[in-house]
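Step one of this worksheet: look at the structure below.
The complex appears here minus one protein chain, its other protein chains still in place.
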Amino acid sequence: MNELIEKLLEAVEFGKVDLKSPYPPQLRGQDGSFELTQKAIETGINPQLILESALIPAMERVGKKFSENKIFVPQMLMSAKAMGASMVQLKPFFASGSIKTKGTFIIGTVKGDLHDIGKNLVAMMVEGGGWSIIDLGVDVNADRFVEALENNPGAVIGLSALLTTTMVNMGEIVTRIKAQNADTKVLIGGAPVNDEFCRKIGADFYAPDPQKAVEYLNKLAS
Amino acid sequence: MNELIEKLLEAVEFGKVDLKSPYPPQLRGQDGSFELTQKAIETGINPQLILESALIPAMERVGKKFSENKIFVPQMLMSAKAMGASMVQLKPFFASGSIKTKGTFIIGTVKGDLHDIGKNLVAMMVEGGGWSIIDLGVDVNADRFVEALENNPGAVIGLSALLTTTMVNMGEIVTRIKAQNADTKVLIGGAPVNDEFCRKIGADFYAPDPQKAVEYLNKLAS
Amino acid sequence: MKLCALVFWWQKHNIMKYKSLIINNPEDLMFGIAPKPVKTRRGLEIGGGQVYAELNFTLPIMSINEGTLKEVYNHYREIAEGALEHAVHLNSKGVVLEFETLLEMTKTPSIGVEIVKIMNDICEEYYQKHGLASEIRLTPNDLREFERPALQRTSKFLEPMVELFERGMMAGGDLLSIESTGGKEVSDEALMMCDVKGVLFALAVLGVRDMQFLWGKIVSLANKHGKIAAGDSACGFANTAMVLAEKKYIPKVFAAMVRVISVVRSIVAMEQGAVGPDKDCGYEGPFLKAITGIPISMEGKTSACAHFSPLGNIASACADLWSNESVQNIKLLSGMAPTAYLEQLEYDARLMNEALRAGKMHCSILQQLLVSSDIYTDPQALILAPENVIRISKAIVKGDSYVANARDGALTALDIIEEALLSGKMKLPEMETSFLPIFRDDLNSIPDSENDFIAMMLPMLDPGKFILSEYGL
Partner (left out) sequence: MKLCALVFWWQKHNIMKYKSLIINNPEDLMFGIAPKPVKTRRGLEIGGGQVYAELNFTLPIMSINEGTLKEVYNHYREIAEGALEHAVHLNSKGVVLEFETLLEMTKTPSIGVEIVKIMNDICEEYYQKHGLASEIRLTPNDLREFERPALQRTSKFLEPMVELFERGMMAGGDLLSIESTGGKEVSDEALMMCDVKGVLFALAVLGVRDMQFLWGKIVSLANKHGKIAAGDSACGFANTAMVLAEKKYIPKVFAAMVRVISVVRSIVAMEQGAVGPDKDCGYEGPFLKAITGIPISMEGKTSACAHFSPLGNIASACADLWSNESVQNIKLLSGMAPTAYLEQLEYDARLMNEALRAGKMHCSILQQLLVSSDIYTDPQALILAPENVIRISKAIVKGDSYVANARDGALTALDIIEEALLSGKMKLPEMETSFLPIFRDDLNSIPDSENDFIAMMLPMLDPGKFILSEYGL
């Protein structure tokens, strides 16, 4: 593998954003993902390759370490930031269509519910998996999901709820989404939700954690 | 009120079966419901009146005391026995049709389930409320309920289940019963059952205890 | 020495093997410590100075049939994984998973065996990966009661039960138990009538004989495969009585009698060679521990998921395993209910284990608090206080027939209850106390000899309900 790609993979895996950033200590003084991506582009490496051979594999490793409890969230967040710095460099290529994400993932915490720690983690991991993210925030009603879907045809939807009294709102949202486009995939999550409830409201998939969500989405994309 | 009726009411309320029975101590040596019923019939008291003015009110009192935790089951069972002794005397009048019970109640513990303590109590209390009882026992499948209903058109059905894995059998049984006669009322009970489950399987009433079941049945009969 | 081949004097004469107690001193009846600890394959030492959690669980609302089998297996997999994962997280010293089968899993033994296998694989995985010791207690349900009157010895249902025992132990069900139902045909009605003689007949005559029959089989199977014949709790008798008393359907004093009477029935498992840990739900364990020295499982406050209890704290006073009796695999706000209950059991056990580590004084003070916090709230609690357990146990072993053993134990329990009432330490409503003289008269009328007692009882029992020959009579 190309050395730059290898270094970029390492920078993202360990959360090295740019030259100046002090984190992680062992990479202090070295280039971060920002610089490495720039150099990779300059040396003419295919942007699609940068995404697929460095960023996504790096985030996959991070996700794996996280799900094996080998790192904590802050380490994962630093990797996400490093990936973000890289994406800044890649932006023009996305805009021109010369590289593509795996798809668009619209996520939000449903109406009446403000819990978003879990949802944010899912959004971050899915982004790391190579998807474009549209985060609608918290307390999101059916209208807003439908609207976002209209603006992003073909997107996959993710719903989060943490309250026994708001998870029921998922039902209505799923119905509205499916009414607009029956092919739209909806996945759901949050502590009180489970498989049975998922089937009951006609959603497509329940994921107990971000890893499972990423796996499912990747299957969809492939 | 007629003195014999009053005495009979007392005998049933306190569980005095017959002259010889030693229970309850305070009525030792006195006539039991067996003798009192005999005498009442001999003096020409209307059998229907015996049922409605002595037996049923006595059992109502017993049921009330029981539900207020003022007596235990054995006391209630003694009253049921006393009522039974009285019914032996009244049998010819039931046979001739000159007195009628409030209706027929078919009860059983559903397929796969052997718990019958609760079911037996319900059967006893409903009988005390003036109903004819057909107890199908335990481990009863849909066929047997349907058959019993065929033989007793217009009967009300009671289903009991104590296991999370047998209560689901109630669903099938209800469906079969309603298919045979959509007007048949089905009430259900047992520790794991509740209102929501009752609605879900299309049964008519859930009673948490025998008292509530009797109240519901009496409303049906009136 | 081939134990099972010998027939001892006590066996031939149908009298209780035990003539004295192993634990004579109330202070020695302590949680976590049994004179005859049981060591398991993966290294649990039950009764060896440590209290372990015993987690019990069952399916949520669902059918068991061809179409749902996959889901059934997934439930048990999820339960075992969730519990053991969390046990590791909590630094647990060891866990027993009790698999109490439901009808279908015994009728079709391959289902039960498959579930044992699934859970045993998980136990093994956690043992290998994390050093967590855990074992499965396999408790097939007694199918014989599906026939009425039950055919205790000739039932066609014995075959699948025995098959599940044998194949299940080979699949990793290392601790063998059952809540057998011999005598239940008689006791069901006797319980509702508060008929203490009827209960005594059901347990000390029918129950004892059925236990001899059944446990002879189980023990020889266990010996054959090097597994542990654990014990048999009088669930359908003592636990049923407690639940009925909690509902205020029968007097608490009666439930206390039933518990004591059940001792002579449950001890037969040990006479046949069972070594413990005895099962939890009849609460006759403390007596068995005092008399035979085996370790026991108990349940109390942390089985509120399964039934309410007047023995919340006192039940743990001499427990070696601490159980939650049963909880469905449903979702709570924290996670699955069995995982939540595992956590609660672990913390209860930790407290006792900390006392065990700290020494005798700490143990005895903790036990004293556990005991005195419940003792006078309910006669069922009263008789479980260590000094009362010893006193009743001593009365039990005195007599020369199971009938006399049971009668004497119950009379001593009555004495204890009446003394507590007299001293004013325990208060009971008249509704309860009015039963006491009746029980005393009834018990006093019971002869020493089993034959005499049978002769006395037969005319009073409904002959259509049970078959004497099925009990070897």
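The chains carry the letters A, B and C, assigned in the order they are written, with residues numbered from 1 in each.
By our rule, a residue touches a chain if its C-beta (ideal position, glycine included) is under 8 Å from a C-beta of that chain, and two chains touch if they have at least 3 such contacts.
Since the model is a prediction, treat every value here as computed from it, not as a measurement.
Undergrad: In the complete assembly, which of C:340, C:406 or C:446 touches the absent chain?
TA: C:340
Undergrad: Have a look at C:374, C:408, C:432 or C:450 and name the one touching the chain we're not showing.
TA: C:374
Undergrad: Decide which residue listed in C:151, C:221 or C:351 touches the omitted chain of the complex.
TA: C:351
Undergrad: Considering the entire assembly, which residues of subunit B contact the chain that has been omitted?
TA: Within subunit B, the residues that touch the unshown chain are 164, 191-192, 194.
Undergrad: Determine and list the subunit C residues touching the chain excluded from the picture.
TA: 58, 86, 89-91, 300-302, 304-309, 312-313, 326-328, 330, 332-335, 337, 339-341, 343-344, 346-348, 350-351, 353-355, 358, 362, 365-366, 368-370, 372-374, 377
Undergrad: Name, in rising order, the residues on subunit A that touch the hidden chain in the full complex.
TA: On the subunit A side, contact with the omitted chain comes from 69-74, 77, 112, 114, 116-117, 120-121, 137-139, 163-169, 192, 197.
Heads up, the rule we're going with is that only the chains that are shown with their structure count from here on.
Undergrad: What's the contact topology between the chains, one of line, ring, star, complete, other?
TA: Contact map by chain: line.
Undergrad: Identify the chain pair joined by the greatest number of C-beta pairs in contact.
TA: Greatest number of C-beta pairs in contact occurs for B-C.
Undergrad: Report, in whole Å, the distance between the mean C-alpha point of subunit A and the mean C-alpha point of subunit B.
TA: Going by mean C-alpha positions, subunit A sits 63 Å from subunit B.
Undergrad: Just how far, in Å, is the C-alpha centre of subunit C from the one of subunit A?
TA: Chain centres of subunit A and subunit C, defined by C-alpha means, are spaced 53 Å apart.
Undergrad: Suppose each chain is reduced to the average of its Cα coordinates; what separation in Å results between subunit B and subunit C?
TA: So the centre of subunit B lies 34 Å away from the centre of subunit C.
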